[in-house]
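Shown here: the complex without one of its protein chains, the others still in place.
Take a look at chain A:
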Amino acid sequence: MKYLDEFRDAALAEHISASITREATSSSGYRLMEFCGGHTHAISRYGITDLLPATIRLIHGPGCPVCVLPVGRINQAVRLVQQRDVILCTYADVLRVPCSGQMSLMRARSEGADVRMIYSTKNALQVARENPERQVVFFAIGFETTTPPTAVAVKQAHASGMENFSILCNHVLTPAAMQAILSVRTGKMLDGFVGPAHVSTVIGSKPYERFAAEHSKAVVIAGFEPLDVMQAILMLVRQINQGRATVENEFSRAVTREGNLKAQKLVAEVFELRDAFEWRGLGSISESALKLRPEFSRFDAELKFGVDYVPVRDHKACECAAVLCGEKRPQECRIFGTVCTPENPVGSCMVSSEGACAAYYSYGRFREELT
């Protein structure tokens, strides 16, 4: 397929693999974090680690929107849909995330709550139009990639004077999470980042420059195709070998330094920074998430329905938190693959295909027992 086959070519992969093997010879190794779940998924699905030398250690980052959402946020959505008789529209991945009291949105639905799976914010607006007598809430989650469509939906609802649409806003910011990673032990030990793909198309490469300048971390923005990831790894190895730490852009076919200014403007019109937001694994991070601006506050489901966020602790055996900051590999969690499986996930990292645990379980668990 055009624009895809080129980035999945076996001969090119072999060529890049040979270059990485030839050049990645530092005895101290290369500790690289792929921030995005999209990269984690590509690495697992194409078996990229098989094409890398042992000196390269890939550490999965927290860039999976479903994974970083704390349990309390799912509880909030469940409470809303069960107690306020709203229609809750959500992307599919969120449905199966377990929350308190052995609940999930999927289970709430089976108990009678009106939870609907949608593919885009356009679908959510459509549901609101088709059900004028009901309140419709869109469970808005994701990094900078999914924020602009939410902004469009809110603006459209505002323009058409829609009274029955609102959002439960859980949009979070990538640079804030990368900053948080750099303050924990694993983050400090990193040599570099495989930088976000789709997020960077929106925010550009500029926001990462401080990680290179202030923290001396090499950053290479990479697309989500397997050859993108491999090329980025090679570029990181070269930076590290040369003692450089700069932001380089492997994904230049889609990412510029400034990013998508139109999308940024749209987001800024509708959203403003939250003082702080709790992340699963990373704790409360200041200015790391968005909320609606006061002029759009009537679309804020938290205010509209008076459902507060109540923090709760993760399941005590679940090590998603350590996995999300790269401190543990999925298979090092005690309940990985036994109590916690994709069919019966305990933690969110086992739910989304972008989650490190799910990716490892579904694609890579043969390795563990072979070695």
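Keep this in mind: a contact is a pair of C-beta atoms (placed from the backbone, for glycine too) under 8 Å apart; a residue touches a chain by one contact, two chains touch by 3 or more; residues count from 1.
Heads up, the rule we're going with is that contacts and distances are computed from a predicted model.
Undergrad: For the chain not present in this complex, what protein name does its UniProt entry give, out of "(2Fe-2S)-binding protein", "Hydrogenase maturation protein, carbamoyl dehydratase", "Glycine dehydrogenase" or "Multiple sugar transport system permease protein"?
TA: "Hydrogenase maturation protein, carbamoyl dehydratase"
Undergrad: So one chain is hidden, and I want to know which residue out of A:19, A:49, A:100 or A:256 touches that hidden chain in the complete assembly.
TA: Reading the full complex, the residue touching the unseen chain is A:49.
Undergrad: Using the touch definition from the top, which of A:142, A:226, A:281 or A:347 touches the missing chain?
TA: A:226
Undergrad: Taking the full complex into account, find the residue in A:60, A:79 or A:96 that is in contact with the omitted chain.
TA: If we include the chain that is not displayed, A:96 is the one touching it.
Undergrad: Which positions on chain A touch the chain that was left off?
TA: Given the touch definition above, chain A has residues 1, 4, 8, 10, 13-14, 17, 44-51, 92, 96, 119, 226-227, 341-343, 353, 358, 361-366, 369 touching the missing chain.
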